[in-house]
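Once you've had a glance at the structure underneath, I'll fire off some questions.
With one protein chain removed, the remaining protein chains of the complex are shown where they sit.
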Amino acid sequence: MDSFSLSQFGAFDLALMLVILLLPLLSFVILIFVGRKLPRQGDWLATMNLSICLGLALLLFAKMLVHEEAPELAFRSAAVAGVDAAGNGVIEDYNPIWVDVIGFVVKPGILFDNLTAIMLVVVTLISTLVHFFSIGYMHGDPRYSRYFAYLGLFTFSMIGLILSDNLLLLYVFWELVGVSSFLLIGFWFEKPSAASACVKAFITNRVGDFGFFIGIAILFTSFGVLGYHELFSALSADPTAGGTLSAGLLTAAGVLLFMGAVGKSAQMPLHIWLPDAMEGPTPVSALIHAATMVAAGVYLVGRLFVVFTPEALLVIALIGALTAIFAAFLGIVMHDIKKVLAYSTISQLGYMIAAIGVGAVTAGLFHLMTHAFFKALLFLGSGSVIYGMHHHQDMREMGGLRKKMPITFACMFIATLAISGVPLLSGFLSKDAILAGALFQWMVPGSGGPAWLYALPFVLLLMAAGVTSFYMFRLIFLTFFGETKSEHADHAHESPKVMTVPLIVLAVLAIGSGGLGLTSHLGIGTHWFNDHVAAPTLDVNEPNGAFLNTRSTELVLTEDEEHAEHSSHTIAMICSLLVAGTGIFLACCFYLWRKLSAAKVAAVLAPVHRTLENKYYFDNLFVGVLSKKVIVGGLNRFLWWFDATIIDGIVNLTARITRVLAAIQGLFDKIVVDGLVNLVGLVTIVWGFFAQRLQTGRIQTYLMMFLIGFVGLAAAFFLIG
Amino acid sequence: MFQAILATSPMLSDIQAFLPEIYLTVGLLLVVIIDLLPGMTDRRIPALLSLVGLAFAARVLWQQMSGEPRIEAFGGLFVVDRFALFFKLFTTIAVTVVILYSLAWKRLESRMGEYYLVLMSAVLGIFVLVSSQHLLMVYIGLELLSIPSYILTGYFKNQRKSSEASLKYVIYGSVASGTMLYGFSLLYGLTGTLRLDEIGPALAQAFSESGNPEATALAFLMVLAGFGYKIAAVPFHYWLPDVYQGAPIPITTFLAVASKAAGFGVLLRYMYLVYGAPGALATLSDVDVVAWVDKLSLLIGIVAAVTMTLGNLAALRQKNVVRLLAYSSIAHAGYLLMGVAVIGSSGLEAVLFYLVAYLIMTLGAFGMVIYLSNSVKSEEIEDFRGAGWKAPIVCGAFVMCLVSLVGLPPTAGFVGKWMLFRGVIESGMLWLAVVAGLNSAISLYYYFRVAKALFLEKSEKEYTLKRSPVMAAIIIGLSVLVVYYGLRFGGLIDLVQQANLFAAVQ
Partner (left out) sequence: MDGIPIHFYLGVSALLFFLGLVTILARRNLVYILLGVELILNAASLNFVTFSRYGGNLDGQIVSIFVIILAAAEAAVALAIVLNIYNVFKNVDVDTPSELKN
């Protein structure tokens, strides 16, 4: 094993990654078993573990920045290191076999490339900040230690998802993420709304995962491999997989894989779980809905970009764009501050998905990162507001909080500027890149469908940009400006340092994370993100690969296309500035200067308003389909039972051992002593009136008779003859 | 057209063999969808959809009946032969009547979509079960039948009786099917295969090579426990009276007719393929093997004798007519087991014939219970007093069904019993025929008690009997059939002979 060096990736880095992966799991295991007995219920342990993870992730990230060649597939599940000629450290000397069924072998592996490095930093950073913030926010909760345990489990699953190098492992962690988010959203399961929200999230995600799994199955049956690397090379070597895969089937596989992302990343029509998931603790909302879980879908689509055919990409782009615009509209009519942010998240996720759909993979992933920072900031900021307002979330009760909570206000304002796409902030850069990508797709349409369909993403996304800045400024104005509108607002106070410091850190990142990229707009140097995360490509020479998407097969542009690409950036930037400005201006008119009345507009547009308030009736539809009474009700009770029986059972394990011993003794009494008594009684009964009296109504008697009858038959069989 | 396309590809022809099941599935999915639509509050709509699904399935079944005598689908997991088709058509008819009963029974009002959805799932389970030729398929089919049955039994979830019945059913059923599964695993261990048609010869080979009769017997007994629970043979019958009494009456009818027949279907196929088919144990002439198979036969015979005796004795003192019919159905399982004990051609034909008779007369009996309980709001025999004179024709028809249940001429029940008796006497189990004869005599008493209450006793309270022309027509029609098949049984015997597994080989 070589030692750590900045210039090369080696086995030492693998060890680091394993540490990053396992530390959160460790804190989960410790906290779930003995968390209550630790000083401060173990919050320091979880936070410390995560901080170490963050440090290590930053180390790897720094190394990635220094490293000139982007390490592609740096590690393959190895304990012994080796470095190939390009310095990329492909290590395959030792592969523990994980699954081996009739020659089909799955090996657990770690895939580390620049995207992984960036995602690692995002996840660990947000998670660490959420840990810190939660120390304040969850203070005094009866299940404080279990909360941190769940956070650990969630972080572990998320890191595993990022690090895994094959679809099966990804799927396993994908489901783990689902489970832990279920636990976190339903953390306050005494609240019926929280209990049903977590069930809803879980079920909705299952719908998507169903498709996801079939998609994996199609790819696997065609190519027989599950690793990304093997899959991509098999795809480029023979896109038809020896004739078993046709364009239609690959499109289907792509759309099915995308279904998983639709569920996890809350795209229409499976977005319904996300707003409800706001019932969980607010830091959880920041963790799950800003940076990590919902990003998993985007990450998946980005990772598997080359698998999608042009048709599948068009579907992805359209769903993403539609989600972006529809969810943005919903943000306008919400009153709950977290609901606004929830729809805003859905809308922004739509942006990312659409970006990948139009082929701007880098832009989409870039937005994923910048969004993670400013959305986490917004959520934690809203958490701070809610905390200050004594857990009241309705914006109509707020107002005038600017002076009472200056730090929170400043941080949230920065985030709002970022999400609205105001220049010089991170959101501007990423959003702009996406719009440019969409515009380019309009100018140079792909082969997946009629050309006019390719125009839609740009138009919709541009509209969404305007709406976004409108509702975000509405939120700021309603919350922080004007008169205080309730007693709680009067008595609001700034949150403690443990909560504000994470806000400040995130605010710096919301400004700066894209900042390095500014240089490219000014024409100096290049964009750091672009430099390090390139769109995945395939090297296909065969003619029968024609159905793969050209974005990934040929990156050489014609002269016209190159021209289009250049102009698209300029046009997109101007357009986005215009619409964002309009949105902000309108928000000022409505909510700051009160020149226009929102109520009047709502009255004029009554049917529209009603549709929006009912969230396009999606929930009504799904509640019907999911049959609230049967499934949701049953699962709720199951959750109760699960938490009360299983989890508590594990926790109280030590206390139970004595009871188990007692129970064994009781069993002896029951079986031998009672059994004898029963047997004597039985004989009398049988001879009394055997036909009727045995039907005692007690199940265990019936089963005892089942057993006795069985033994009797066996005895008869062996005794006869 | 559709089927012509299906026939072109080997994989698709598998699907063609599976078409009835597919129609059923589509039907039940439609029930789900319709149930979710707002405004679909009419309780008849899901019933209608279920009937349409059954009708489509029946049409395909009918075509298959005149097609190839035996189709193996899905690599031999699933087999469509006359035997399977017999049971599928049987089930289709039974369930059609059950659905009509459900419509007629007034106490079923809410959540009808769920009701029919679950009912149709159970029907699907029966279809899979009787066609399966593979241990895994048998298990899946059995669970697909059992799990909806548990739900249906507890359909009135706020009623104590219904809840209790479903609890007993699910626990008892789980234990029994778990035991059966353990038996399956032993069979698999003994033979190394899961296909029933391969198990027979493999078991015979293993038996003659290593001589492991104990393990073979244990596997047999454990499997018998599973099937025995389904058909409610003593000592695996304890769940039955409580479940029958607690379940909604149409569901009781379903359990008594369709579910029990399916249990016999799979038991017969299992007994045939594992023990009776060419190359299997019962056809070998080795002395040890013959002794072993005789013991097997004798054991089933004992079970049959005890089952019918216990069922009849317990029925004697019942006051609740549903519970009475429950014990009567245990007793009939005993009669039917006589045919299984034979492990031979005549026994199998007798069982199939008697099942048809049992279908008709049991449907008639339960139909009457529904008819009366709609007005009386009770299932106690004493509350039925004097009802006979309020609706003499229907009640007369019902008495015809009771006569058939006793096994007196000129009814189908008599012919069926006669065939069963002949089967056991031919294979040298005269004592079993004697026991069965005595039992029929006992059963006369309690069936007569019901008839007596209807016609010879006076009602204590005044009530008017609600007219229900559909129910009346069904009951009268069934009683006419009982008599018809009691007199002209040739056609039915032809059908049964076609469905005979033993005959299909020759």
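First chain written, first letter: the chains are A and B, and each begins at residue 1.
FYI, contacts are C-beta pairs under 8 Å (C-beta built on N, C-alpha and C of every residue); 3 or more make two chains touch, one makes a residue touch a chain.
Being a predicted model, the structure only gives us computed values, none of them experimental.
*Asks:* Which residue, B:P69, B:G192, B:P392 or B:G428, contacts the hidden chain when the whole complex is considered?
*Replies:* B:G192
*Asks:* Pick out which of B:V52, B:L136, B:L284 or B:L408 touches the chain that's been left out of the picture.
*Replies:* B:L136
*Asks:* For the chain not shown, which residue from B:T179, B:T252 or B:S404 touches it across the whole complex?
*Replies:* The one listed residue touching the chain not shown is B:T179.
*Asks:* Hey, which chain B residues sit against the chain that's not shown?
*Replies:* Those residues of chain B that touch the unshown chain are 135-136, 139-140, 143, 146-147, 150-151, 154, 157-161, 163-168, 170-171, 174-175, 178-179, 181-182, 184-186, 188-189, 192-194, 241-242, 245-246, 314, 317-318, 323.
*Asks:* For chain A, which residues lie in contact with the unshown chain of the complex?
*Replies:* Residues 101-102, 634, 637-638, 641, 645, 667, 670-671, 692-693, 695-700, 703-704, 707 of chain A touch the chain absent from view.
Quick note on the criterion: only the chains that are shown with their structure count from here on.
*Asks:* Along chain A, where are the residues that touch chain B in the complex?
*Replies:* Checking each residue of chain A against chain B gives 624-625, 627, 630, 690-692, 694-695, 697, 699, 701-703, 705-706, 708-710, 712-714, 716-718, 720-721.
*Asks:* List the residues on chain B that touch chain A in their complex, please.
*Replies:* 36, 38, 114, 167-168, 171-172, 175-176, 179, 214, 217-218, 221-222, 224-225, 234-236, 238-239, 241-242, 291, 294-295, 298-299, 302-303, 309-310, 313-314, 317
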